[in-house]
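For this view, one protein chain was removed and the others were kept in their places.
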Amino acid sequence: MPLLSVDDLTVTFRGGHGRPPTRAVDGVSFQVDAGRVTGLVGESGCGKSVTALALMGLLPGKGVDRGGSAVLDVGAGSEFVASGPVDLLGLGPGALRDLRGSRIAMIFQDPLSSLNPVVPIGVQVTEILERHRGLRGAPARKEAADLLDRVGIPDPTRRLKEYPHQLSGGMRQRALIAMAVACAPRLLIADEPTTALDVTIQAQILELLKELVDQEGTALLMITHDLGVVAGLCEQVNVLYAGRVVESAGRRELFAHPTHPYAHGLLGSIPRLDAPRGDPLHPIRGSINDRIAWQDGCAFAPRCDFYDEECLEGPPALTEPRRPDHRVRCVHPVLDTTAEEVTA
Amino acid sequence: MKPPMTKAAKADRLAELMARRGGDEGGAGLWTEALRRLRRSKMALIGAAIIAVFLLLAIVGPWVAPHGPTAQIWRGEVFPNQGRFVGPRSGNWLGLDHLGRDELSRMLIGARQTLLVGVVSMLIGLVVGALVGAVSGAAATLGGAAGKRVDTVVMRITDMMLALPSLLLAVSIAAVMGQSLTTVMIAVGVVQIPIFARLLRGSMLGQGGRDYVLAAKSLGVRRRRIVLTQILPNSVSPVIVQATLSLATAIIEAAALSYLGLGNPDPAVPEWGVMLSQAQRFFDNAPMMSVYPALGIVITALGFTLLGEAMREALDPRLRG
């Protein structure tokens, strides 16, 4: 049984004030296995961040409709948390608060605005230890220092007394990761954790995340737009477009044989540092605004080179045109290419 | 098997489905959009309705008033010294005041005076304040080191004006210039000047650091034109909101000055604030005489405040949808 099983998740923002409702997540299904890194990849507006917020129960209660299920295997219970599988979408606010921080945790893109600016780092870390593990006083401070040390923050006892603005961007993200893993959560959701950081700092943070997964057995749900990050980190990759998973495969399989025209086009449109200069890029035409509703057909059809009338016969189903563990939502999958042709 | 679609047919079908998804209405500027949002706001509608009624009264009031403002027709029925007043009755729907004049007529005629005081004093504050603010803001954003010094001097002066309690400032001005309607308008207007000046300057400073101003600079657009076409149009929306809100405060402040006895002494122009100040002497025996003008002031001020707040929301770029 997977650690997290998301099934047909929908999130709709009711319009109000005469505006039409927006379906940000439109039937997303994927699984996260324990101790592995699963990627949720897509561009802005594909619904990846809303998916994460829905799983964390962090969407506003008013004006948002949720559907589907997201079953998390909580594992062993504790004085705060009941054991066994629970549907995250069906939980009340109190139960969600108990789960957040202890069983699932999240790190965000902007480390500065995710930290309370007027409270020292140490207090913010010990708060979590007290809330979920009942640690107080000196033992809590000792544990907090150990946590900062583990995420690679030098001189942790001094850092505990400092405020977020005194830390650099990379250090802040490390501090956030320390807070997220303080209670050894079973699932860590990282929403664009390195997008706001420079590449050399990004490399440090990615290395740290890898280490946490390897050593602690934490499952990581990595949400990103950066295919390079995905290639280096994620074992299972789900590509999102317009609120649905359009392709799902293992890392090597996906990059070697991108089969949905969108994934295929995406890989062809990024310049590679190691590709010979002079290779032209092959952009996908149009923008995310050029889409149709999934119930009418494939949302990607207006931008797709392989589009014909079959694409408009209702929502395309997930099929396995290449191999059993490689699912593609397309009636005209790209089957006759190799990795060389993609980059060429 | 259906026949394959032609390229044009395929494009049409897609366009149709994309349109069905809804969304993009095109060709609207930010002002048009703000107006559209304003029309959907309940707060704006209530505010606008109140203001419309008030405007209507101010325009037609003097003509529809059944009696003159000074006509003491029922002088013999009211004895303020003995506590005898006349309440609402047929023919005098709001009763009589302490001099035997028709209260309804005075309220109707007073609406125009009240509006006049509010609008003129707000305009004094707006025009002078916006001018000062624009100069200061332009100097600070594009005037270099010398401009920054100009800005500093101007802003310290407005700070000094802001530091004085506004009513005290207005009272001093009124005391120096004597008792008249003009005095009230100037006194209330002057108090608003630093508010408008600070607001516009702050807004311009915020816009001055934006990328599109930098872009205009890099295009080689002249500084004066950058201020006029780039910075100012994007800086005025808080000023418009403030102007609406200021109308409410101006009406209240004018009433306060009148109440303190600095208002227009002419009995032929029964401004609501003056009426309120005269009525309070008889509050024990004729409370309604105070309640009518007070209600008038409160409801009108509420109308402008509601509209102002709704405009603030409609013009806020963060709420664009």
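The letters A and B name the chains in turn, as written, and every chain counts its residues from 1.
Note that in this section contacts are C-beta pairs under 8 Å (C-beta built on N, C-alpha and C of every residue); 3 or more make two chains touch, one makes a residue touch a chain.
Keep in mind that, in the parts below, contacts and distances are computed from a predicted model.
Student: Just to verify: the chain that's not displayed, which of "ATP-binding cassette domain-containing protein", "Tyrosinase", "Ni/Fe-hydrogenase b-type cytochrome subunit" or "PaaI family thioesterase" does UniProt list as its protein name?
Tutor: "ATP-binding cassette domain-containing protein"
Student: Touching the left-out chain: which of A:Ile107, A:Val246 or A:Leu266?
Tutor: A:Leu266
Student: Have a look at A:Ser102, A:Gln202 or A:Ser248 and name the one touching the chain we're not showing.
Tutor: A:Gln202
Student: Touching residues of chain B against the unshown chain: what are they?
Tutor: 24, 26-31, 210-212, 214-222, 225, 229-230, 233-234, 317, 320
Student: Write the list of chain A residues that the hidden chain touches.
Tutor: Touching the chain left out of view, chain A contributes residues 43-44, 152, 168-171, 198-204, 206-208, 210-211, 214, 225-232, 251-252, 255, 265-267, 269-277, 279-285, 287-289, 339, 343.
Following the convention adopted for this analysis, only the chains that are shown with their structure count from here on.
Student: If you average the CA atoms of chain A and of chain B, how many Å lie between those two points?
Tutor: Result: the chain centres lie 49 Å from each other.
Student: Which of the residues in chain B end up touching chain A in this complex?
Tutor: Result: residues 2, 4-5, 10, 13-14, 17-18, 20-24, 37, 40, 321 of chain B touch chain A.
Student: In their shared complex, at which residues does chain A touch chain B?
Tutor: Against chain B, the touching part of chain A is residues 17-20, 289-293, 296-297, 301-302, 307-309, 312.
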